[in-house]
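Report on the following structure.
Other chains dropped; remaining ones untouched in position.
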Amino acid sequence: MFRTRLLVFLFIFSTFYCYAQDDNGVMSMDESRFPKKRQIIRIPGFDGYQTLKCDFHMHTIFSDGQVWPTIRVQEAWQEGLDVMAISDHIEYTPHSKDVVVDHNRAYEIGEDMAAENNIILIKGNEITRNTPPGHFNAIFIGDSKDYIADRDNAKDKQAVMKAADQEAFIFWNHPGWKVNSIDGSYEWIDLVDELLKEKVLGGIEVFNGFKFYKKALDWCVDNNLAVMGSTDMHNIVGYSYNFKEGAHRSMTLVFAKERTAQSVREALEEGRTVAWSTKYIAGKEEWVSKLFYASVEVSPVFHAKTRNEKTTNYYEIKNNSDLYFEMELKSGKGTRTVTLYPQSAQVISATEGQEKLTYEVVTAFVRSDKNLVVDIPLK
Amino acid sequence: MFRTRLLVFLFIFSTFYCYAQDDNGVMSMDESRFPKKRQIIRIPGFDGYQTLKCDFHMHTIFSDGQVWPTIRVQEAWQEGLDVMAISDHIEYTPHSKDVVVDHNRAYEIGEDMAAENNIILIKGNEITRNTPPGHFNAIFIGDSKDYIADRDNAKDKQAVMKAADQEAFIFWNHPGWKVNSIDGSYEWIDLVDELLKEKVLGGIEVFNGFKFYKKALDWCVDNNLAVMGSTDMHNIVGYSYNFKEGAHRSMTLVFAKERTAQSVREALEEGRTVAWSTKYIAGKEEWVSKLFYASVEVSPVFHAKTRNEKTTNYYEIKNNSDLYFEMELKSGKGTRTVTLYPQSAQVISATEGQEKLTYEVVTAFVRSDKNLVVDIPLK
Amino acid sequence: MFRTRLLVFLFIFSTFYCYAQDDNGVMSMDESRFPKKRQIIRIPGFDGYQTLKCDFHMHTIFSDGQVWPTIRVQEAWQEGLDVMAISDHIEYTPHSKDVVVDHNRAYEIGEDMAAENNIILIKGNEITRNTPPGHFNAIFIGDSKDYIADRDNAKDKQAVMKAADQEAFIFWNHPGWKVNSIDGSYEWIDLVDELLKEKVLGGIEVFNGFKFYKKALDWCVDNNLAVMGSTDMHNIVGYSYNFKEGAHRSMTLVFAKERTAQSVREALEEGRTVAWSTKYIAGKEEWVSKLFYASVEVSPVFHAKTRNEKTTNYYEIKNNSDLYFEMELKSGKGTRTVTLYPQSAQVISATEGQEKLTYEVVTAFVRSDKNLVVDIPLK
């Protein structure tokens, strides 16, 4: 229709609010409420595995966290997790003046709400020793009471073994945290080595919140341990992670045969995981690579342009996942840098007559010093 | 790890910016730039059809729009359209003092950029008469010069028929706009009836920008015309549509056998479309219904709770699309209201022993006075 | 500089993240963290009063809330409050199996953090009776132990009077909540009338979260009680209030001589308050009016346009506050509707030769059925 240049100046009503009024003089103004919704995080599965979004490390008021357990379940539901574990510290309970210390309670309180909202809640605790060795998460545990180590006398190993005796899955947390070496560097230590040899250690946190422990990635790869990513949340997830940026909480992507606790356990033991934090993913080459190819789709050539007898072909490359991939051309003649934002597409071009372009995915780590390299087929 | 209650107060670095510097004293600060990306709008296809996102009605400086044609292509690419038509007014060219009037130019200027970015650009124009009858869009047209009606002398019908002779696809725009009836109501008119009888009229705009012409929906349903939705954009799309809200531009969803201009034309002629604006969709019951069932997925019962011998089952209902569905329970015992936000899930519960719940989708219109009714199976 | 039409397609780097790496293989990825900052809510004072942003009604795990008290202080700091009171239920402590019941603790735990962050923390509790009368907040209280009414035996009035004896400031909460009348209407009740006559009642909640109890506004105006607005938050403020929308939590604006607890108390007793929720404000005409004129600024005429011997003058009208005003012209010839978004400006025009335009501010209530009317001077 005809519009004048002043059209834009005619938008004179609020975009923000409206209201409904009942007959009793109560006006509801729900419009600036956050909607009650569970965000779907889109990450495809592959090879018959589902990709489950898991966070096995968070705290409540039952240790040094600041929220009631139901808040953790609510966060998991809203933020699209499939699986979660509350892992309050066994040996550190600063709220004990006000809160009765019982390391089974966080799980018991969250249990119903998780069940009713289709969240797989796994029982856990954090075994909390001085550094080194520091902290270990024990998940899939039984009654917490059975393995509480006497804080003063227990040997570090004894504290971990008590959980192991219950057939817990045990992983080492933030290995580079509060290290007591002079230069701040962190190293592989004897206790962890013993736990590894005794097949008690199942994984290591490579991402803890916004920290990336790069050496830990090599340790996982070299010893076939599960690569773990966690929030280690004490405060409120939505205050640390800027969801309005399209960000997500740090997590472990578990490639499971089914959406069940048993399948998660089996996948962890077989090390079928990739850790994810901000725009980075880290894991064993096999899994990082499969995750990339399951997420990214390349169109056949949709356009060709010939100039000075040289023909350039155009392709659309789509990232169907909520992951983020930044790619740099390693070989072939084509677009040099490609950024695949979550659920978005890019156009790339390549000189005619090539079978593929080879890119390094600089946001995907398969070792501390090595990124994933991928081939983009040109058809 | 141990954290004090003050942890959150330690986040003291900007989340917003960082910078890179080259050796020549030029510092780049790209970080507050919008990323160059094409958003994928997720709407599944069905029955072997792809759902193409189309906008067949927009303007440039070649009539009364305020942007160069390449901006329209750029918008289409960023905002996830598959198909677009620039439809500048034939008989209204207020910029003619500065811009040479040639109704083929907008298409010619946008052509290469569209081709290189995998946007299907369809040639069009808006035939612009007084109201009634008002405006008609002609798309899939040939040389504009061949059917430019003399503005002063041409009969309204003649102006439309000249485009029809070129085998254009013709639809009636914003039928309720600037009506000259006293009470502001808009009605079916003789010219349109003639065009219909002569099989010249292919569709009617039910959504124009943020307007919903409800009567036009009934006219389309009763006469098997394509239900159309358009932006009719003159200014900048991103200034009218608040994309940070997760909103999208108004558009026509076309269910096409292939992602080609020919398939789009065929689907339009067969009326395989649904119009989409803000949170509303409108169309023939068959297509609105298929679109809903293709988008929404219901889990088997994942949890059951028995209280006073009454068992309630829990189900997860997922909206895998970017559409928005607000549902109210019509029959069955279960959750009374469900809001399915784009790409999110909800939990619904239902009393055991029922085969389904029946909901009215209050945001999906199949007639001016009728919403889609859907069955949610309970397994 | 020269740019081609494809320029926009060159933005190929993430806007979101960057990273810093230390020497020990720990990479920090802070970039998607929320910044640690206290938002300034801009609302001017007037007549020598400061406008303090206050929320006197919220809960923690010490009654039926879901967060530790420090979270409430952190929220207040981030969200720009000056003054807060935690008001856990005296007679309702559903977490008592895990949390030791002590109604002084929430205050004690929050005290230091509030002091260190310049938040005025006022001690409070919610006296929780059946409906009617329902709930009363007592703030500026002494030792909670001294007035805990025996839950089973205490008369409603007795429970309130015990707090009154401590010289608490007492207000009636959400008067229309869970009313037991058949038609859901809520009315003035005897107990409240007694408390009023005995000068024990100081105010009534007109806004509770997203509810607007309109009748309560009239009761406050007619009895010179403080008009109160609160979140009554049990969950997390940032999950109920969509701050990314520029929304703010519901609150009471207190016009105080100084930024001290004493000044707040004095202002409450004199009823110098306006309640604020979503885009609405409500209060006595005197204070709502002064708040409007302190917030809004009108420029002298900056442009005049004469057409057919009729001259139209242009003015800029600025809203220097974070309040929101929607205005409809009541008398005078000029712009008919003006929406003053937070911290933004509009252009209005008026026929020459008028001294003012008179608008009704439809988002500002001075009675249940009356909006503020303002004069916009034309110079």
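Here the chain labels run A, B and C in written order, and each chain numbers its own residues starting at 1.
Quick note on the criterion: a contact is a pair of C-beta atoms (placed from the backbone, for glycine too) under 8 Å apart; a residue touches a chain by one contact, two chains touch by 3 or more.
Keep in mind it's a predicted model, so treat the numbers as computed, not measured.
Visitor: Once every copy is counted, not just the 3 shown, what does the total come to?
Guide: 4
Note that only the chains that are shown with their structure count from here on.
Visitor: Give, as an integer number of Å, the spacing between the C-alpha centres of chain B and chain A.
Guide: That pair's centroid distance is 34 Å.
Visitor: How big is the gap, in whole Å, between where the Cα atoms of chain B centre and where those of chain C centre?
Guide: Chain centres of chain B and chain C, defined by C-alpha means, are spaced 39 Å apart.
Visitor: Can you pull out the residues of chain C that are in contact with at least two other chains?
Guide: 9, 12-14, 16, 30-34, 68, 70, 74
Visitor: Within the complex, which stretch of chain B touches chain A?
Guide: Chain B residues touching chain A: 1-3, 5, 7-8, 11, 15, 35-40, 42, 64, 66, 89, 92, 115-118, 134-135, 173-174, 177-178, 208, 232, 234-235, 239-240, 242, 245, 299, 302-303, 305, 314, 316, 318, 320, 339, 341, 343-347.
Visitor: Spell out the residues on chain A that touch chain C in their complex, using ranges where they run on.
Guide: That would be residues 9, 12-14, 16-17, 19, 22-34, 61-62, 65-68, 70-71, 74, 78, 95, 97-100, 102, 105, 109, 176, 179, 183-186, 210-215, 235-236, 238-242, 244-247, 277-280, 324, 326, 337-339, 341, 347, 368 of chain A.
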